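Here the complex is missing a single protein chain, while all its other protein chains stay put.
Right, subunit A next:
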Amino acid sequence: MKSIRVEQLKYKYPGSDHFVLDELSFTVERGDFIGIAGENGAGKTTLCYALSGLVPHFFKGSYGGNVFIGDLEVYTHSMSEITARVGLVFDNPFSQMTGAKYTVYDEIAFGLENLGVPREEMHRRIQKCMKQLKIEELWNVNPFYLSGGQLQRVAIASVMAMKPDILILDEPTSQLDPQGAEEVFQVVEQLSAQGVTIMMAEQKIEKLAAYSDRILLMNKGKLICEGTPAEIFSRDDLDDYGIEPPVYTSAARSLKFRQHTPANLPVVLGEMPTFGLEKLSLPFPHEEAVDVKTAEIVVSDLSFSYEKDSEIIKGINLKLSGKPLAIIGQNGAGKTTLVKLLKALVKPQKGEITVDGVKTTDTTAAKLAAVIGLIFQNPNDQIFKSKVLDEVMFGPLNIGQSPETAKANALKMLDRVGMASKKDENPYDLSLAERKLVAVASVLAMDTKVVIFDEPTIGQDAMGKVKLSLLINELYAQGKLVVCILHDMDFVAETFEHTVILGGGRVLFNGETRTAFSQDELLREAGLEQPHVTQLARRMGYTGILLKKSELH
């Protein structure tokens, strides 16, 4: 019997006028690892909901066709019958906690209690899952205190403990650091080897190619095609669907590996040859015609803790100015806290920060707003007006722009991020990716000298990342200091020449990105990894550090 059978599935959200899922049909064998690829809005998340029963039992709307989990028809069975067999993990770790439990251990037990699992068995399963996800030390911690990455592991453990036949994951690693993400993929692969069927929607294409048995390529609610990663990612028309193939595939293509057209290209690192780039020489770095002068942030001997005896920032010295720079480091390294300190949202306990000559202890967050703009990681923490235009005008008005200027700036920035047509809508009706753009516009409209992005690539597809990269360079060209907190190493390598590595509340590295990614030992220690293209070049015999796809030629 097939593990999943989908027949002519059609679905429309209530009040919407288009089908998010449009005539999907496919089957999945037990123990298969299926990757779902597609740009934002392709219908990946809705498909995950449909497979786990949330569509149509939680989200109503128009529903047609059939979804079978084994022999159980989703439409005619209740949520609890479905959840006993299908587990769902989604991207936002914070909203997956039940809020009914006050320790990680109890949180994992929640689902088991509901299903009536005997106590002894519960303890056994919880301990096993905690071990598998490396969260044993957290067992007695309140989930409320955990970082996004830690929470996501708790979420996966909670679902895994329920022993589903099928595990559905919707971009489960988007908030994790590179090593954390890799660990999740490995755990999921183990489960698949144990016979659990896996369906995973993911933007990390290299990982999807490495771990999936088959890929479903979706676009605008339709299933474009399905096949092995090699078949799918060797297609010439991926651009049309907003997908970038794995870096290995693009490299193979540009290095003209393919002899005859129907043949598949390599999609994982291991399939690439171990020679060919020994003689590669990088184009001589052309000197910038003008070195743009930006504002300067000086951090000296900075220490900070929320609670006594657990310092999050431990004596940091940094000078930020000039070219856009990336701050990287694993979940819980203190990146977000550092940004809050720069913004004067919290004040240092030791040391000081001067932003463009002003000490943060001598000013308030509100006064500093005219100098530093911060784009929050989660747009829901930032958006509070009921109309997009009002939301974007809020900051400019506060820092003293006249209503006319504020409106002009707001419209200009909405146009810049491609949201001008939505200016009269309610931000709460927009998709997460769109809300993120509104949040970006609302900060840029304040025209501050410094712009800080906290994890801007989360939830963005390939196209979104390209736009973001352009925007960052454009801001620098206008003389702004841009600081970005990131987990996406490929994006760091493509966009930033300067990188700071944080680890355990300290600065582990501060310098050129190319040097940063040459520090194997340090990267491992900081929970990071080299960009995919760097790994590729190294395998193929290049002894230096390659950072951009365009450097491969």
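Note that a residue touches a chain if its C-beta (ideal position, glycine included) is under 8 Å from a C-beta of that chain, and two chains touch if they have at least 3 such contacts; residues count from 1.
Assume contacts and distances are computed from a predicted model.
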item	value
Protein name, per the UniProt record, of whichever chain is missing from view ("Simple sugar transport system permease protein", "Energy-coupling factor transporter transmembrane component T", "Ribonuclease inhibitor" or "Lipid II isoglutaminyl synthase (glutamine-hydrolyzing) subunit GatD")	"Energy-coupling factor transporter transmembrane component T"
Selected residue (touches chain absent from view) among A:L115, A:L280, A:V298 or A:L522	A:L115
Option touching the unshown chain, where A:A369, A:V440, A:L471 or A:L502 are the choices	A:A369
Sole residue of A:V443, A:I458 or A:L508 that reaches the chain not shown, by the stated touch rule	A:V443
Touch with the omitted chain, as defined above, among A:R30, A:K101 or A:R506	A:K101
Absent-chain contact - pick from A:E29, A:E73, A:D381 or A:E474	A:D381
Interface with the undisplayed chain - residues on subunit A	52, 54, 57-58, 78-80, 83-84, 87-88, 90, 92, 95-102, 105-106, 109-119, 122-123, 142, 144-145, 158-159, 162, 340, 343, 345, 364-367, 369-370, 372-374, 376, 380-384, 386, 394-395, 398-399, 428, 442-443, 446
